[in-house]
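Of the protein chains in this complex, one is absent; all others appear in place.
Per-chain residue numbering starts at 1, and chain names A, B and C are given in the order in which the chains are listed.
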Amino acid sequence: MRKCSLESIDRVFAAINADASLYLPVDGDDGKAVYTKWEDGVKWSGALNTVRSPKSFFFPQMEDLVQFRTEGKTIEVIDPRKESEDFVVFGVRACDAKSFEVLDRVFLVDPVDSYYASRREHGVIVTVACTRPVETCFCKTFGIDPAEPAGDVSVWKTDSELFWQSNTEKGEKLLEKLADLTEECTDEAVAAQKEKINSVMSRLPLADLKADAFGAGKTMKFFDAPEWDELSESCIACGTCTYVCPTCQCYDIKDFNTGNGVIRFRCWDSCMYSEFTKMSAGQPRLTQKERFRQRFMHKLVYYPEKNGGLFSCVGCGRCLSRCPISMNIVKVMKTIGGKADE
Amino acid sequence: MQVKEYKPLIVAFCCNWCSYAGADLAGNNRLSYPADVKIIRVPCSCRVNPMFVLRAFQRGADGVIICGCHPGDCHYTSGNYYTRRRMALLFSMLDYLGIERDRTRLEWVSAAEGAKFAATMNDFVEKVTALGENKRLEDLRCKK
Amino acid sequence: MQRIGVFVCWCGSNIAATVDVKAVAEALKSEPGVVYSADYQYMCSQAGQDLIKEAVKEHNLTGIVVCSCSPRMHEATFRKTAAAAGLNPYMVEIANIREQCSWVHKDIPSGTEKAIILGKAAVAKVNLNTPLTPGESPVTKRALVIGGGIAGIQTALDIADAGFPVDIVEKNPTIGGKMAQLDKTFPTLDCAACILTPKMVDVAQNDKIRIFSYSEVSEIKGFVGNFDVTIRKKARYVKEDVCTGCGLCVEKCPQKKIPNEFNLGMDNRSAIYIPFAQAVPKVATIDAEACTMLKKGKCGLCSKVCTAGAIDYKQQDELISEKYGAIVVATGFNPISMEKFDEYAYSQSKDVITSLEFERLTNAAGPTAGKLLRPSDLKHPHTIVFVQCVGSRCASCAEKGKEYCSKICCMYTAKHAMLTRDKYPDTDVYVFYIDVRTPGKNFDEFYRRAVEEYGVHYIKGMVGKVTPEGDKLKVRASDLLNNKQLNIDADLVVLAAAIEPDKSARPLATMLTASMDTNDFFTEAHPKLRPVESPTAGVFLSGACQGPKDIPETVSQAGAAASKVIGLLAKDKLTGNPCVASSDELMCNGCSSCERVCPYGAISYIDKEFRMPDRTVAIRRVASVNPAVCQGCGACTVACPSGAMDLRGFASGQIMAEVDAICK
Partner (left out) sequence: MQKITRDQLIEKAASLLGNGTVSCVLGWEKGEFDYDVTPALFETESELREKFVFGDFCGANLSKYLVSKTRKCEGRILVFLKPCDTYSFNQLLTEHRFDREKAYVVGIPCEGMADIERVKELCGDGISSVTADGDELVVTTLYDDEPVRVKAESVLAERCVNCKSKKHVAYDELIGEDGEVLSSARFDEVARLEAMTPDERFAFWQNELSKCIRCNACRNVCPACTCERCVFDNPSSGVENKAAANSFEEKMFHIIRAFHVAGRCTDCGECSRVCPQNIPLHLLNRKFIKDIDDFYGEYQAGAEVGSRAPLVNYTFDDLEPGEVFERGGQDA
């Protein structure tokens, strides 16, 4: 474990940025943190987390897959990919760090999504342990420890210092680069910090939320629960929850006619949309209730079923604070989970 | 190396009954205006959807002009009055977003006003040329 | 995928001198969908057209692009060519490379480049063209005329003359309208009744014409050639077919204190009445508001005296449904209310009257049997002041009067002044005016005679105030030409009240979906070229409902409207323009935006049952365009937020394809 003083942070950032683009949460003009490219003078946000999740570093909202250029009646096929540059994402929280595991299990299994894989390869994730969780946090529900964030490098912040620990080879390399700016240290301060965090975690209003009722094999138990009607009643079918969610990974592939050819691109899609996965024969889920149910069943039942019990919710709480009508996974879990046990 | 002279791309929507006929009259009288102007015939100026205007900018137009019958002379009696409101609001909104005002215009040209048609186009092309390439409402994917 | 043929015309040297036609043909050959491309000296010539026809057959073309002169010139020609070759005529698009290219651009490279782009746009459009077929609808060979004044009468007579049946709906108990109330008519001074009443009789006797008097139109559905109209025949409590019009009931009726509308309330009539001697139909009508029998169930005198047994106190309003092919609006006008013009003391003195009241006072059948007497004391007036433009041309006082010129006042005032001086030379007559407007055949001569031969005092200036004092009316006025104030002690003041459309016009316009201007005058389809047609197909305008008019103008417009109706009714079928709007019901919200911008009333709404995506069934309101009425302007397509409304022949997709082609 290594440490550096908080005052030296800008020098550390500069060192990281020297040969890989550094992105970190920075307060925007509306006071909300957003991942921004670091440059001299850019200040690391003190906010707990960003409005948008860091998944877009690896799975951007929109990316070109292939391009067809037409000239008269001939077509030329172009691969628009440029070799991805190395980059470092700093300040990722434990919940979001876990989300990469969820995404990896989708994009890195056969057939490997080479667009995603290439970005994962070039990206280094530096996580930072939480210090001030808020009422919407419930990562513990999914077994995530905010005091022990994953990632290539884990960082703990105290009042005056930052403690660095590498977890992977990539992380090791990064810390080597910072050798001059950091010094070797014991993990006592970190242990104290962890304890502090855990005591806060136990006071959170959602501390007792359990996901035990859900998981693999529960499809039949929940699918026909009558509560879905009521829960989905107020859903306005927007994609906010999906788009702020760090683990939602659905996309659509579309063609854009440029006038001189076609750009085939993919962009995020949301299972909450009525046009989602619409095919020539229509869409598989016709009502908002079905679409609503799909999203939560996927996170809590279908995904775990296929991925060794791993839930595809990380309890980051973004959807809790962002849903226009305040309907969210916690309300679903409490309603469905509770009722189904009776 | 010689710098290639900048030629703007102008899309002109002309109503069939007045302005398109006005453009024809400009032709009959051999009143020249730059070839940068390309006319699309619509039955009435009120057929022009703001989406068409944005589409033209997206696809690379540097200026969009809509021409219709003079107020009171609409072949369909009231179409141009709706156009006038729609475009006043649309153009004002584009201006509000910081898009240059001289890239959009609504002009009334009657079937008898060949000279006005040519003069309007000359003036519009000049103004758009002065602004240069449309950068603020461009879609890079559509660039060659 | 279309198979498109491109035909580039040289137009001799008209195009070929500035556009490299071969290069255009060559360039367009590689456009998507194009399978054939050719150039020719004169595409519109027989040989050129044959070239097209042969290419259609040989290459199995499904669409044609002709790069030539303006579509306004030869679109119709090439559509016919296509049709002759077995193609749908609407699969043809023209790229205008003459008027909008070769003739306005000077150098060949830029002209050629532009011609290619225009050609590409046309190709892009044809790629999305679909065959269109004009709709056909039958024509009901019967016309409805709403309003039985001189306008309606003339229109009905002319239509009937051509052999088509006509119905007149008149809200009053008799036809005749305003003209029946007039005394003499300018500029010839023939008596109104002498020229009007024979026409009224003609109407009554014409077996092609039915009169629904004391009736109103209560509902109109349908469209040009196929209107379904419901007429409410109000109960008049007298059997029309039995009443002989003998007038005995009118004489015997004990209730005689009802203000007589025909004489503008200047005398009284009985509760059962015939408006005037020459009324058509000459049938009595019971005023339900005034009749003691109907109100209290006591009296019944008229029934007792009627030898024909025509009285029927139990009569109910009757609803008559009829189909019409054309509707003529002839709802006429009324003088505006004088209540906002109290500076002229209209409400304070009986001797301040409107010009129409003056007409009745000078009419032999009027309340004074034609003697010009003051209403207050029935004395002969010696000083009469006529005030022009009362409520007309009120540019700055629009809340009081009208901004427009009422057009007829100058002339009838000259008439009144002249007739007064003629009959009563001892009378001093003053006319206060802003301008005297006399455009019309023999009009100015007429006015000059009033001034020069009859010594009427015309004074340019406005009357500021009229104050009743004793048996005089103190008139304070300004003489602008002499720049002085005038004080005149008048015996009678006559106000040339502005005229406005009849109050029934607005609700009627709503039923007809015919457009009106802000003054409630009906709007014509084109102010110059289609002055007697409403923009709503099948609806025609006759008389003052369209704008202020005198009798000669009214009659000529009535005849013009009739000829338009005859032209329509002479057709067995109406062929529509296939380039009309249509709504995709699945996307339509039923919000009514399209209906509100449609100048033709072509859009109506139906409640339709839909299987919703979520498997439920919902009844939704959706727009439906009547292709027989739609003229294809496209206003609705932009008003529609969901994009459900599109225009055939100029579909959004087609226009955007043209935009794309031009910009690429």
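Note that in this section a contact is a pair of C-beta atoms (placed from the backbone, for glycine too) under 8 Å apart; a residue touches a chain by one contact, two chains touch by 3 or more.
Just so it is clear, the structure is predicted and the values come from calculations on it, not from any experiment.
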item: Partners of the unshown chain among those that are drawn; value: A, B, C
item: Of C:17, C:405 or C:591, the one touching the omitted chain in the full complex; value: C:591
item: Options A:25, A:54, A:91 or A:133, residue touching the unrepresented chain; value: A:133
item: Listed residues C:189, C:242 or C:618, member touching the removed chain; value: C:618
item: Chain not shown, touching residues in subunit A; value: 28-32, 34, 48, 51-52, 61-62, 132-135, 200, 203-206, 230, 233-234, 236-240, 242-244, 252, 254, 256, 265, 267-270, 273-275, 320, 322, 324-328, 330-331, 334
item: Touching residues (missing chain, whole complex) on subunit C; value: 518, 586-593, 596-597, 605, 612, 616, 618, 620-621, 639, 641-644, 652-653, 656
item: In subunit B, positions touching the absent partner; value: 50-51, 54-55, 57-58, 71-72, 78, 81-82, 84-102, 104-106, 131, 136-141
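As a convention for this text, only the chains that are shown with their structure count from here on.
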item: Innermost chain by mean C-alpha position; value: B
item: Subunit A and subunit C, separation of their C-alpha mean positions in angstrom; value: 67
item: Numbers and ranges of subunit C residues touching at least 2 other chains; value: 660, 663-664
item: Where subunit A touches two or more other chains, by residue; value: 259-260
item: Contact set on subunit A toward subunit C in their complex; value: 72-73, 257, 259-260, 274, 282-283, 286-288
item: Contact footprint of subunit B on subunit C as seen in their complex; value: 70-73, 96, 98-101, 103-106, 110-111, 113-114, 117-118, 121, 515, 523, 525-527, 535, 579, 597, 599, 631-635, 637-639, 647, 650, 652, 655-656, 658-660, 662-664
item: Interface residues, subunit B side, partner subunit C - complex; value: 9, 11, 16, 20-21, 23-28, 30-35, 38-44, 46-52, 55-56, 59-61, 72-73, 75-79, 82, 86, 118, 142
